[in-house]
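With one protein chain removed, the remaining protein chains of the complex are shown where they sit.
Showing subunit A:
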Amino acid sequence: MSDRLARRYAYWLRFYPPGERRAEMLATLLECAPPERTRPTGREILNLIGYGLRARLGRPASTAVVVLATLAALASGLLGAAAAARLGWEFAPSLASTAESQDLATTVFPGQKVWGGGDAEPFVRSGDGEQTIYGFADYWVKHNDTTRDVRAYAEGARDRLAAAGWDVHGDVTFEEEVASETPIGTATFWASRDGLVLSYTGVLWGDRAPWDSDGAASFELSRSAPVWLTGVAVTGGALGAFAGWLLFGWASRRSEGDAARTTIAAGLGWTAAVWTLGSALLGGLWNLDLDRPADEFVWLSLRSLTGGAGALILAMAVVAFAVVRLRTAIPAAVLLTGVVVISGWQSAAAAACTPSGPPDDSPPDQVTLSRVARVYIAQDSTDEQRNYAQAAIARVWGTRSFSFHYDPTDEEYRHAYCDGGPLTGDSGMRVPYFWEVGLSSPGVFPALEDEVSPMPGVLAVVHGRAAA
């Protein structure tokens, strides 16, 4: 019986750092225990966990070490949550399959030819490039007699979504600018269901040139974080915080009594921790938008800790550990450098090539999430042909931006023809000119291809890998 109790106490005593103290405390705990006790009381367990974690930090008379350890654990918890969330997003359900399973396009636009859809990265830049938002897919219908009454059609779509179980937030908002040269009518509303957010926009532009689009009935479908991702992030955060506390404690005990090492390591620790908390806060606040789903802010905060900022913070932590004990930090430094090199310089080694015409289509799995397309047009095309092709590009609802390139020294030529590598000799002089087209979402590409490839002079419409 006493053996079993001793084993149980010994288990909880592992919160203390290894050393003679564990055996000393075990003896005391067993002496304190009344004979009938077989397991530690809850109060004893909490007491051992709390003071054990404190003992891990060493420096028993210092309050500062507890403050800094708390800060470090908070920071490493955030980093752990950020890493877990980043990994978790890789397994988030695809936007396309979710929308498909709900027959969404048919619900909103029954009996119409619907363009767009498809998948998206978890996060993308917003339209103005200022913020990061949940990735989305653009869906739309080219105007016809039914959809040109944008207000009535939006109200119909809203009712159909509500009937299909969607939460419609607020009423349809209709704005009209009649005095303008091209009168504009816009109807909008948004709805949500099961982690999906649907933002509807119907636009009608009046008095447009015959080759221009007069708007569309459309919606952007974005995905918010799946519920399980919160669990993943919280678990990662707890593990990160615990690991951070233990590592911090090791470093603190190890450098105890060495004023120089303590000062340098603690300085680096403070900087790394404050940097982490600051990055997370700024990363979130920068993208805070009260009209967007509230949880987006949290995921963007965590996201801002991965990539460059995270590597820098970890590098600082590794240096702090190196100050405490050089030998221990070497494997960590090698690992971190390896990760940075692999993720950072992957694209630097693109090879030179000698193109003779538009590139072949990329393998579909490399472009499903790309929002870049290129329209190649013959060098001997006429001005009129180029104007018509350009009007066709602009006509596509999901076209965000386009720029025409005819100078082979443009950086864009490398991406258009050589996967980022240089073009050899004067090969660039003989290949077709092209437009680089920015798409609102990857699924816009088929609509661009359909609209633009029949135009005279156009040689190819290619869904490209994004320029790094």
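Remarks
Heads up, the rule we're going with is that a residue touches a chain if its C-beta (ideal position, glycine included) is under 8 Å from a C-beta of that chain, and two chains touch if they have at least 3 such contacts; residues count from 1.
One rule holds for everything that comes next: contacts and distances are computed from a predicted model.
Candidate names were "ABC transporter ATP-binding protein", "Predicted Zn-dependent peptidase", "DoxX family protein" or "PadR family transcriptional regulator", and the UniProt protein name of the unshown chain is "PadR family transcriptional regulator". Only one of A:26, A:238 or A:378 touches the absent chain when the whole complex is considered: A:26.
Interface with the hidden chain, as seen from subunit A, comprises residues 20-21, 23-32, 43-44, 47-48, 50-52, 54-55, 59-61.
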